[in-house]
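Excluded from the complex is one protein chain; the other protein chains are retained at their positions.
Chain nomenclature is as follows: A, B and C, assigned in order of appearance, with residue numbering initiated at 1 for each chain independently.
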Amino acid sequence: MKKLRCGVLAGTGMVGQKYIQLLEDHPYFEVTYVTASERSAGKKYIDAVEGRWHMPTEMPESVKDIVVENMDTLDKVKESCDFVFSALDSGPAKEWEEKYAAAGIPVVSNASAHRHTPDVPMLIPEINADHLDIIALQQKSRGWDKGFIVVKPNCSLQSYMTPLYALHKEFKIKRAIITTMQAVSGAGHPGVASFDIIDNIIPYIGGEEEKSEKEPLKILGKIVDGKFVNDDSIKISAHCNRVGTIDGHMACVSVEFEKNPTKEQILAAWKEFKAVPQELDLPLAPKQPIIYRDEPNRPQTRLDRDADKGMACVVGRLRPCNVFQWRFTALSHNTVRGAAGGGILNAELLYKKGFLTAKLK
Amino acid sequence: MKKLRCGVLAGTGMVGQKYIQLLEDHPYFEVTYVTASERSAGKKYIDAVEGRWHMPTEMPESVKDIVVENMDTLDKVKESCDFVFSALDSGPAKEWEEKYAAAGIPVVSNASAHRHTPDVPMLIPEINADHLDIIALQQKSRGWDKGFIVVKPNCSLQSYMTPLYALHKEFKIKRAIITTMQAVSGAGHPGVASFDIIDNIIPYIGGEEEKSEKEPLKILGKIVDGKFVNDDSIKISAHCNRVGTIDGHMACVSVEFEKNPTKEQILAAWKEFKAVPQELDLPLAPKQPIIYRDEPNRPQTRLDRDADKGMACVVGRLRPCNVFQWRFTALSHNTVRGAAGGGILNAELLYKKGFLTAKLK
Amino acid sequence: MKKLRCGVLAGTGMVGQKYIQLLEDHPYFEVTYVTASERSAGKKYIDAVEGRWHMPTEMPESVKDIVVENMDTLDKVKESCDFVFSALDSGPAKEWEEKYAAAGIPVVSNASAHRHTPDVPMLIPEINADHLDIIALQQKSRGWDKGFIVVKPNCSLQSYMTPLYALHKEFKIKRAIITTMQAVSGAGHPGVASFDIIDNIIPYIGGEEEKSEKEPLKILGKIVDGKFVNDDSIKISAHCNRVGTIDGHMACVSVEFEKNPTKEQILAAWKEFKAVPQELDLPLAPKQPIIYRDEPNRPQTRLDRDADKGMACVVGRLRPCNVFQWRFTALSHNTVRGAAGGGILNAELLYKKGFLTAKLK
Partner (left out) sequence: MKKLRCGVLAGTGMVGQKYIQLLEDHPYFEVTYVTASERSAGKKYIDAVEGRWHMPTEMPESVKDIVVENMDTLDKVKESCDFVFSALDSGPAKEWEEKYAAAGIPVVSNASAHRHTPDVPMLIPEINADHLDIIALQQKSRGWDKGFIVVKPNCSLQSYMTPLYALHKEFKIKRAIITTMQAVSGAGHPGVASFDIIDNIIPYIGGEEEKSEKEPLKILGKIVDGKFVNDDSIKISAHCNRVGTIDGHMACVSVEFEKNPTKEQILAAWKEFKAVPQELDLPLAPKQPIIYRDEPNRPQTRLDRDADKGMACVVGRLRPCNVFQWRFTALSHNTVRGAAGGGILNAELLYKKGFLTAKLK
């Protein structure tokens, strides 16, 4: 099988590098194109990231010699790529993702720019794979031929969104109060200054609480008249904190249901939860999307973040809440499941569903 | 003025050392007695803690030569001390604190053993100084002459209990969901293994959530027929996490009130809050018990834990809660305000109120 | 091929668990026996380590149901094992390793007890595989039949010993001054208290400097008249520090040679260095035992400790020394290369050389 050729927009940053790392030897995709800032354009990838390769494994041989381009190279992209991953900052993402899509290049994005654009799906493939139905409408209304935009939600959600959804679809959640403890890699590189986080907690991450509260409503929403309508029946309050861990966002969750489930019902809902990525056996799909650990002191950030290639959500400490009905702790890997890994899973779903195809035969 | 002579039970552990440190040059009290385990008994204090002095300042000269005793030395205690601070573990505390009190020695305790004993007051002097009224009843019903027991609550409460109380007394709190991020010093020494907390979070501290939920009800309660009756009108849910900070417990708090206050009312309630320790100008009382910081990213553990000698509670991020009405972040120093400093403040209050007196004239 | 059956003495501690982890699916060996303290004896392995599994991957299924034994079970060992790995503390190791060997069980040890026993080889297979020649003499002089003892050196040496040896054998090292920065996992679990190492360095590890200075002399020594004679031509001074990293011991090394090599000669000596484990293609042998990194700021603990399964030594910053001739920085994984991985490599070497055989056919 011939692999699809993909680009990585903003491929030299923290998330971009994680894409490069995770796409090494990927069965469907190969990286053939990388963009970065003006400063890096024209350099080989290995030279552009010199001294700033932050991944725990070596830089893949196959990308070292790729010449990094700046964004304004649509003609080259059309030739070199079947689609692109976007790790752009929100500002440039707004403009460039639309330009790429208009030029016929599907864009699978991490950026927040289009998360609330009414005809752009915000995907967690285990939750709302059916939101892909909007792509046809997106293309039609915008006059785009083969290009389109899909996005993924903020990394802070990933630790609790799938476990909440598995319960919501059976028992309907009314309210949840959530406190997150988020790793420094979530801020990119250089991100958080070491002086600010050693022996410290910062109880604030700009914009993070708003995203954590608003994005779930669209993810759980549905398509009505060609646009997404939020699920406003659920209310979330999120306190977001930065702590001194390298990778892994942890969340403490208290939940109130419409139909109060038993402990056994909750555990069963999590244990039995499978969805489209598992059915399609996508390469990066976790075998079991929600792993419940019985030990009283799990999940722990360092011990559990890498569960099933960093793509599973690990949950523990299910117990009655003294104020709502149930509470638990949940964890996911923020730069894998919450960023590049989640983006690749989106692309794998798109590929299997026929939305991504090779231009070259 | 002649100082009162005090003992420190379990004076070689983390909290015991903090007592020794904070009592250096105290205007009312001087340490004349220290107990520790059998292993240390008979040694000078400096030798008993050799290589295990964990405080940031030097060991006070005045304690170095005190010969450490084991617990079973009531006759000596009666001669040497006007009262004792207890930093005992809960197990021995149950037995020994009663023996000491029965022998005429007032016990000002950090231990959890008697926190829910119906005639023992659990003090936060800014909140329930009037709970001292029970001491007379405690002494009478138990046939104790001069001895008595007062305790302080768990360190996890201190970061949010005073700010909650300042609001509760005006607007009546119905429910609060709280997540704490607690420093390693809270586990004593050796406490948490470094291998377990570097680049990690442990979402569990044995017994801590139960204490955090139950103790406030007694603290806010009142004396009825010679016993404490809890304030059951308030419900608290606490998620307690251990994080890799040295000192300082931080709490994220979401609150629901009976009478929903405005932001201005809350800020005013905190700003204007003063109580008995401030009125009596107790040596360790913070000038302002609740310090509100306007910056969007405060309080921070390392920057704010030492506010006003580590005795103030620092609060920030007051904002509407998406589920309840208001939410905020609060911080206090767990081994100062939450342990030894809190115990000393209790003793200062007792002294000023006439409950502690010198045996020697 | 039938695998050899091995035991792990002290298999529930930090190093014991690392053995269990690394031996999962090992091509030569399978774990069939585990000992631990009295407290654990009689329990299944999974129950004996409940809540104290410190490895980043899940406990192997194959060991979960092994019933943990106490040490005094020589008859069972003889039936169940072809040889044992010893992760015993030095005290019990002295006695038990001899008992096991006398009973016909080869002992591959991590413990320090026999490191300076004159007829026991202290192996780094890349350096002194020929020291195995003493085993026949060890067995003969002690009247042992099939049993014997081999040990590995202290973890603090591993980061610099192989790079030093690669130079010593060509240019003869006279003196080296070394400062190590060692991870907390080197102290086992619970090991270093978190309160002692967060935002701190402890410039002392009991016994570590003496080991770091003395053990290399035996490793580089030779067999004379059936006993090891040290290489006293080399002098090492080691400053050993504990720092707040999870895994990975780093060393800063200044070296004085008899024949001062050029930079190119040093780099070539490292690059071309291969030894017996590479020739025999042992499963855990690193492809390249010494990896030199050109970047000015490498090796770094977190980025480089896992190089080649955690078995390679990563070196960088080769530059002239302002006092001696050359200096460099070196790193190895202390619980893999420096402990369990090193022990397994020793066993692989012994197996290939015919010292370990199956009792059952």
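Here is the rule we use: contacts are C-beta pairs under 8 Å (C-beta built on N, C-alpha and C of every residue); 3 or more make two chains touch, one makes a residue touch a chain.
From a predicted model like this one, the values you see are computed outputs, not experimental measurements.
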**Report entry** Residue touching the undisplayed chain, where the options are C:72, C:95, C:145 or C:199
**Finding:** C:199
Report summary line: Of A:30, A:69, A:199 or A:348, the residue touching the omitted chain is A:199
Report task. Using the definition of touch stated at the top, determine which of C:224, C:323 or C:360 touches the missing chain. Result -> C:323
Query - For chain C, residues in touch with the removed chain - result: 175-177, 179, 181, 196, 198-204, 206, 213, 235-239, 241, 243-246, 250, 252, 254, 296-303, 316-317, 321-324, 327, 329
**Report entry** Absent-chain interface as seen on chain B, which is shown
**Finding:** 50-51, 56, 198-199, 246, 295-297, 302-303, 306
Report summary line: The missing chain sits against chain A at residues 14, 54, 184-185, 189-199, 244-246
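The working rule: only the chains that are shown with their structure count from here on.
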Report summary line: dist(centroid_CA(chain B), centroid_CA(chain C)) in Å evaluates to 47
**Report entry** Geometric centre distance via CA averages, chain C-chain A, whole Å
**Finding:** 41
Report summary line: chain A residues touching 2+ other chains are 198-199, 246, 296-297, 302-303
